[in-house]
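A single protein chain has been removed from this complex, and every other one stays in its place.
After this line comes chain A, so read on.
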Amino acid sequence: MIVKNGESSLDHKTVNRRLIKENVSYRTFLSRNSENRGKILIFICASLIMAATMSITLFLTLQGIRSFTVDGLNPIKFLTGIHWNPESHQHASYGALPFIFGSFTVTILAALIAAPIGIGSALFMTEIAKTWGQKMLQPVIEILVGIPSVVYGLIGLSVIVPFIRSQFGGLGFGMLAAAIVVGIMILPTVASLAADAIKSVPDEWRQASYALGATKWQTIYKVVIPAALPSLLTAVVLGMARAFGEALAVQMVIGNAKVLPHSLIEPAATLTTMITLSMGHTTDGSVLNDALWSLGLILLIMTYIFIILIRFLSKRGRLS
């Protein structure tokens, strides 16, 4: 029997109705044996999340462009200017480049610290000392994830800043201290995601490698790492996204100078530290307040770029 799309041959026949769907009506829509109750509940949860994301984006965009539309700041000058001097009455200037530069430098340096150590410890945990690694290293990493960022900041303030001061001179506050603190902070994220990535490499490839006379190290760097590479990159980028958004710990060790620093050990600032430091002292609708919203908008855009990057990397990782 040929049934055309959207039609049913059972419509006009007197047949046993037991196996045939009832017509949807107001009475049966929410009945106990209908699937619709569960579907609606789940749909509400999903739409809440979407609504939250969309409204945050929309709100931040509207607030963030006020400084350009209402206060008349030049967007190019805002992004490229190196002087941040909102207090001056005659020559108030809003150049966000030092903070953008600070955020990127701290993030990249933190990734440079966290990526090799994180991936290395993930390899140790999954490939070299399996039982010991799972028993000891995994809990240690979980504890590291759970430590509040203010504690990392305190340790940075009392250990890393004095160390840099004694080794390189200067105040010790700066992007180097911030990068080390944030690098240690994102280390567990990178390590546990990298460990998952390495664990998901099929064992048959390792078997094949060993059977072809590869040593353990050859198996790791010729087979396991290339196979896990897209996921490993995702782990690093996710860690970088975390580093980019970190405010508190960075604020405690970076020195918070609103200038373009000349070296890694001079006080500097990032987008996040500027927002947390200044937001409390501004009034709604003031130019400074709007400019800080614009910094927030830059952060949001960067987060989106990180997410797109992660999606791109994980899509590329799926092998045909």
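What we mean here is this: contacts are C-beta pairs under 8 Å (C-beta built on N, C-alpha and C of every residue); 3 or more make two chains touch, one makes a residue touch a chain; residues count from 1.
Operating definition for what follows: contacts and distances are computed from a predicted model.
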item: Omitted chain (choose from "Phosphate transport system ATP-binding protein", "Thioredoxin domain-containing protein", "ATP synthase gamma chain" or "Succinate dehydrogenase/fumarate reductase iron-sulfur subunit") - UniProt protein name; value: "Phosphate transport system ATP-binding protein"
item: Residue, one of A:Leu58, A:Ile147 or A:Leu212, that touches the chain absent here; value: A:Leu212
item: On chain A, residues whose C-beta touches the chain left out of the figure; value: 131, 202, 204-205, 207-215, 218, 222-223, 226-227, 319-320
